[in-house]
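Take a look at this one; I'll ask things after.
Every protein chain but one is kept in place in this view of the complex.
Moving on to chain A:
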Amino acid sequence: MEGLRFTLRDTPPEAAALRARVRDFLDEAGRDWTPEVRARSWMGFDRAFSRAVGAEGWIGMGWPTAYGGHARSAMERLVVLEEMLAAGAPVGAHWIGDRQSGPLILRLGTEEQRRRILPGIASGALAFCIGLSEPDSGSDLASLRTKAERVPGGWRLNGRKIWTTFGHLCDYMIALVRTSPAPEGAAKHKGLSQLLVDLRSSGITIRPIRELTGDATFNEITFDDVLLPEDALIGREGAGWAQATSELAFERSGPDRILSSYPLLAEGVTALAGDTAAAEPLGREVARLWTLRRMSLAVAGMLEDGEDPLRQAALVKDLGNSFEQALPGNLRRLIDTDAMPEGMRRMHAYLTMLATTFSLRGGTREIMRGIIAKELGLR
């Protein structure tokens, strides 16, 4: 069960000063955010805000300065992320680039790709989306069928991605696609590659999908003989599965798996001031939050130390999702929705709808628990 060990970590001494600066910035930037904006959290997309964050040097913080980064520590970056989420900032336009796509390009991209793409992400100008899921391939991702064939000068892409968050607003997608058929009898994880897709290329149709919240954040994206240049390939041809899964520890353990409904908890604590019966249940929420944050810090520290805490990340995501998902329901046990102050009521209404997605996006609860069970040696 080595994969379930957590090494404790604290935020570094520089954190307090940085935190104070981020808070000042957010106080100013967030003056006009509605309760719905704060409730959306990282499902909110605001390019102007992302550019302002980039101008502060808070995107691509850990990347080398040569690529527009700021050579700061992973823990400093974490401080910025958690402050953004605690404030309910609309970070969606730079979230994926900062969290996943940028680090991937930095690690596995060519020098030319790094120089071309990374400064744009770091400045908040370039927005990325994740092209994994397909209509027939969700949890069973390796069964995906979108395929890219080599053609003179590059690749020809055909197929369909779905549930692509902000696909209609982004500049690039990093798509996991099949570049060669899986060998007979071999694992279907073979023959997959990651491609950088400029979403303005011709042959791409993007259809926003309206959700039960009333928003349309995710999309169905169809590729019809889309021609991509040679250097659309990221990393090694055929190594896409390993490349994509190695990002997952970064994707799954962060504060975005814990704090998605935090602004509502803060509202609840204020609204329930003086309600002695509410103290105990609120205390339980606070304790859970504190514990989850300690776990998330531990995973961040392990990542920084070069370990591969993929299982720990799955575990934190599972617990974190359950916490943030249960929060709206737990609060309405303490105060009637009618009695909630206006801002809280609107936030609560939105999160009641959105929270269903917390245990789906980024891999479902059942898949997370499957990963943990495997680590336990249950087969």
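Assorted remarks:
In this text, a residue touches a chain if its C-beta (ideal position, glycine included) is under 8 Å from a C-beta of that chain, and two chains touch if they have at least 3 such contacts; residues count from 1.
Assume contacts and distances are computed from a predicted model.
Note on the omitted subunit: UniProt lists it as "Acyl-CoA/acyl-ACP dehydrogenase", one of the names in "Acyl-CoA/acyl-ACP dehydrogenase", "2-oxoglutarate oxidoreductase", "Glycine/D-amino acid oxidase" or "ABC-2 type transport system ATP-binding protein". The chain omitted from view is touched by exactly one of A:186, A:216, A:242 or A:287, namely A:287. Considering the complete assembly, chain A touches the hidden chain via residues 1, 4, 6, 8, 10-13, 15-16, 19, 23, 82, 86, 262, 265-276, 278-284, 286-295, 298, 312, 315, 318-319, 366, 368-373, 375-379.
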